[in-house]
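Below: the structure, in structure tokens.
Note that one protein chain is taken out, while the other chains of the complex remain in position.
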Amino acid sequence: MGILAAVNRVYWHEFFFMLFAGISVVFAVCVLLTQNIVRMAFYLVLSLGSTAGLFFLAGAEFVGAMQLMIYVGGTLVLLIFGVMLTAQQRYVKMNTHPTDWVLATIVGGSLLVLLIGAAAGVDSWKDASASKKALAELDVDDARTATPLGLALTGVRVDKLDSDDPALANGQSGYLLPFIIVSVHLLVVLIGAAYMARTKRSATAPVGRAERARLNIMQMEHETDDVVYSASKQSSSSLLDSDQSQAEESTDEAQE
Amino acid sequence: MFGLEITPVIAAITVSHYLIVGAILFVIGAVCMATKRNALGILMGIELVLNGANINFIAFGSPYLRDDNLGLDGQLISLFVIVLAAAEAAVALAIALNFYNNHNTIDIDRADELKG
Amino acid sequence: MNLQQLIKQLANDSTESLSWFLPEIVLCAVIMLLLLVRLFDGKQRLDLWFVAIAGSVVSFLFSQPWLVCGGGVERTEIFTGLLVIDGFTIAVRSIILLFLVLFLVFTKISGIPDSDDSPDIYTLVFGATLGMCLMVSSNHLLMIFLAIEMASVPSYALAGMLKGRKRGSEAALKYAIYGAGAAGVMLYGISLLAGLTSSAHLPTIALQLAENLGTMSGSEQLVLVLSGLLISVGLAFKLSAVPFHFWAPDVFHGSCAEVNAFLSIASKAAALGLLVRIGIGVGYVPGLEQEVAQDVEAGPAVVAGLLPVAEEAIEPIEDSVEQEVTVNEALQPVRDFIGKLIALLAMITCTFGNLAAYSQTNIKRLLAYSTIAHAGYMMMAIAPLMSSLGSDYGVAEGALSGLLLYIVVYVFMNLGAFAVVAFLRNYIASEEIADYSGMIRSRPYIVICLVLALFSLVGLPPLAGFLGKFAVFASIADAFRATDATYLLVLLLVGGVNTALSLYYYLRVAKIMVMEEPAEGVDIEQYPKAGLEAVYLVAITLPTALLIFFWNPVHAYVVDAVKALIS
Partner (left out) sequence: MIGSLVSTGASTVTEFISQNIFGLDDPNWFMYLLCGVIAAVLVLHVIAVGALFFIWAERKIAGRIQDRLGPTRVGGKFGWLQTLADGVKLIAKEDFIPRDADAPLFKIAPYIAFAASFAAFLALPFADGAVAHHVNTAVFFVLAVLGLEVFGVILAGYASGSKWSLFGAMREAAQVVSYEVPLGMCVVIPVFVAGTMNLTTIGEMQAGWFNNWLVFHDPFTFIAAIVYFTCATASVNRAPFDLAEAESELVAGFHTEYSGLRWSFFFMAEYGSMFLVSALASILFFGGWHPPIPIDIWILEAFADPDLVAAGPLKDAVPSLVTFLVMLIGIATLVAKSVIGVVVMMWVRWTFPRLRIDQVMATCLKYCVPIAAVCFVGSMTWETLDLPSMNTINRYEIHEDWSEDLAVSTVGEDGVDPEWPEDENDDESSEVMDGEEAPIEEDSVAVQNGLSLQEGE
């Protein structure tokens, strides 16, 4: 018993942070290094999934679940879907030019050094006292973030009820407007995605200005293009319908 | 491990730690955007960039990490970012498919009709 | 405060806000309507263009551009501080909505999009316009990002409007990918700024900066600079400012002239509006200056109406008064940083745009580079604004009103140019400059309109472009006199040289059309004559030519518009 009692404190927070951060970073590097687009998507899933773990760890349960549901379960499925639709060879290799690598490494490396230096340099961000205090006072079932979040989305910031500084509380905005307006945006995007993904309807438009304009544009195109889209649809025509619903899909989901 | 007092080999987790993860994801995403030739690969890089920013927002808003924080704003902004990223990805994918239908490739280097 | 009070407060706030938000609401309603009409009108008997044009006109009317006359609009934060309404917002929003009306007429005449696609395309156009309206009124970091996304994402699809075309899809893909990347980078900068100041509300950020700027450690300043640079990436992309301009020629070349007009005008106007919003938002806290000056007489009650934060913000001021620095003086480094950054970008953008335009043979690419150059000119106006904001309000107002004037002028001259391109494409199926040669003989009205638009773009004296440029350059000169900052002088010189530079390539197009003979084997007479097109073009070009006669009211209007914003 004594043995067990002696090691009562294991640094769980640190442990899980390192775990999730490690997975996230390692697989992000894998995303960068791999030449296979499908594996890239797969590593991205793992990376973003463990990012959701980080969100949980920082007390943002709802956002973490949202990340899993919409980002990983919606957006990335969409991306993989796109990969499948467009992959010609079975395993699409993408070779990056070595000079690109060198350049990217230099620029990216210096940017990284700069950003990490900035992140690690600010005193108020390095202050662990809040973290320790929070851990000490932590109630296991304390994390009720969904309700204030939901209320904030309807414009009521309950988290600012006991704000010390009422002036700053005003700057703590309710998010009713973006919540509503983003739905309009999603609708527009939905229409746009559906428009882009579906094939051009047969030209039933009456001959007139519109038709002339269209024909002229096509004619301009033909002066330089030898290939028009023709057989290209064979590969994806059967799948395009479902893809369209897919695209509508993720936005719908986001809307929820 | 039994019987030993575990000394803290690592300092307590602070906002900076999260920021470093965010910065790494951001830079990797940016490099991904620069080096990948596949349009969908670039999109994946963008997702990484957005996630790097999201980690920042969550860290800045976390009551566990910092007293004087963004509060719920951080979480709310990242919620919206997730939604917007989904919308953006949907349109970008539709455009990529449209490109593929016309060019029979998704390699962005083949997009060379427009030069000058 | 308890929840009940909070809800009451929210209800009041929302009701008040909605009256300022009517144009956007109309835009949303039109989007729904376009969808519903299509749903219930299966055979498409109703041309949805009429729905769209009616909606845009109503929206324009609801934006109430006449409100700003006499400087009557005070700065009001709506929707719990997410958006801000003032004369500048109303003016730019009205310009964008007016452009929307003109644009819809333009698309109807040019015939792109055809009736099959038009519901979708108009939905996208309205969605993007909604985002642009939000851009010019954003007062919150989330709204900035949201608005940029709302304006951009539909534009990506618009760039690929003509499907089945290699170039169109390529343009859309490039635009989407670069745009999404720039937005992501910008978001990262936003996150750093929000984290550093623990707020996402621009005036609060400005207050925080003012309080902490003096005591900031080196790393904090580094973070601040980094966030500024990263945010500027996103903005520069929207403005097609130079290191991030590369998408513009390709996208303009690949998509049709109608979309070009939309991207080069509405999108630029909104991006400039947003740039001003951010610059003023983080670099200046309105209303505080007078407070310090007339501390005793006015009292907090006056200021409280201007800005919710201001009332309590007196506290920090009094602290800082001990150090004899007011909030807005404390923010001078921020403004200098923004001003110099923008000045630098503007100079590079302008010069590059003009130089690169020389070798173009395609009119759309040429106009793309011209757009880049003009973005540079317009950004130049921000530099005097930022440099004199804290010290000399007259100059700052002059700069902002100059910018506004330039935007108004730019709408007409650029729309005219792109309209000509679209109409000529409909006639001769070409957008190569060489194919325009000798056009004056067959279609004099159109050519004259294009020549006027081009001359105006150069900034030749009697035309409107000159007035816009003059206003901007004059404000730079004023600011230089007021502050003695060398970079303003450089800016002025670069602007002048660029104007001279740009003369050549615009004139070249005019020369080809007017002076040269039609190419061999091309019988331009065989193509249709201009009808409705000429009427539209004349209507668009007239303001460019006649602005000089209405200079005073227009100038008074733009001055009124910016009055409440600063002083």
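Every chain is named by a letter (A, B and C) in the order it is written, and numbering of its residues begins at 1.
In this section, contacts are C-beta pairs under 8 Å (C-beta built on N, C-alpha and C of every residue); 3 or more make two chains touch, one makes a residue touch a chain.
Quick caveat, the model's predicted, so the values are computed rather than measured.
A.B. asks: Check the options A:Val38, A:Ile116 or A:Ile180 and report the residue that touches the missing chain.
C.D. replies: Per the contact definition at the top, the residue touching the missing chain is A:Val38.
A.B. asks: Just the residue numbers, please: which parts of chain A touch the chain that's not shown?
C.D. replies: Contacting residues on chain A, toward the hidden partner: 1, 4-5, 7-10, 12-13, 16, 36, 38-39, 42, 45, 49, 56-57, 59, 61-62, 65-66, 68-69, 72-74, 77-78, 80-81, 84-85, 90-91, 135, 138, 140-148, 158-159, 161-162, 239, 241-243, 245-246, 248-250, 252-253, 256.
Convention: only the chains that are shown with their structure count from here on.
A.B. asks: CA centre of chain B versus CA centre of chain C: separation in Å?
C.D. replies: 28
A.B. asks: Round to the nearest whole Å and give the separation of the Cα centres of chain A and chain B.
C.D. replies: 6
A.B. asks: What residues in chain A touch two or more of the other chains?
C.D. replies: 115, 119-120, 122, 125, 157, 172-173, 175, 178, 182, 185, 189, 192-196, 199, 225, 229
A.B. asks: Quick check: what residues of chain C touch more than one other chain, meaning two or more?
C.D. replies: Residues 142, 146, 149, 153-154, 156-157, 160, 163-167, 172, 192, 195, 199-200 of chain C touch two or more partner chains.
A.B. asks: Quick check: in the complex, which residue numbers of chain B touch chain C?
C.D. replies: By the definition above, chain B touches chain C via 15, 19, 22, 26, 29-30, 33, 39, 42-43, 45-46, 49-50, 52-54, 56-57, 59-60, 68-70, 73-74, 76-77, 80-81, 84, 87-88, 91-92, 94-96, 98-99, 101-103, 108, 111, 113-116.
A.B. asks: Can you list the residues on chain A that touch chain C in the complex?
C.D. replies: So the residues of chain A in touch with chain C come to 114-115, 117-123, 125, 155-158, 161, 165-178, 181-182, 184-185, 187-189, 191-196, 199-201, 203-206, 208-221, 225, 227-229.
A.B. asks: Please output the residues of chain C touching chain A within their complex, sorted ascending.
C.D. replies: 1-3, 6-7, 10, 14, 17, 24, 28, 31-32, 35, 79-83, 109-117, 120-121, 123-124, 126-128, 130-131, 134, 140, 142-143, 146, 149-150, 153-154, 156-158, 160, 162-167, 172, 192, 195-196, 199-201, 203-204, 217-220, 222-223, 226, 256, 308-309, 311-313, 315, 422, 425-426, 429-431
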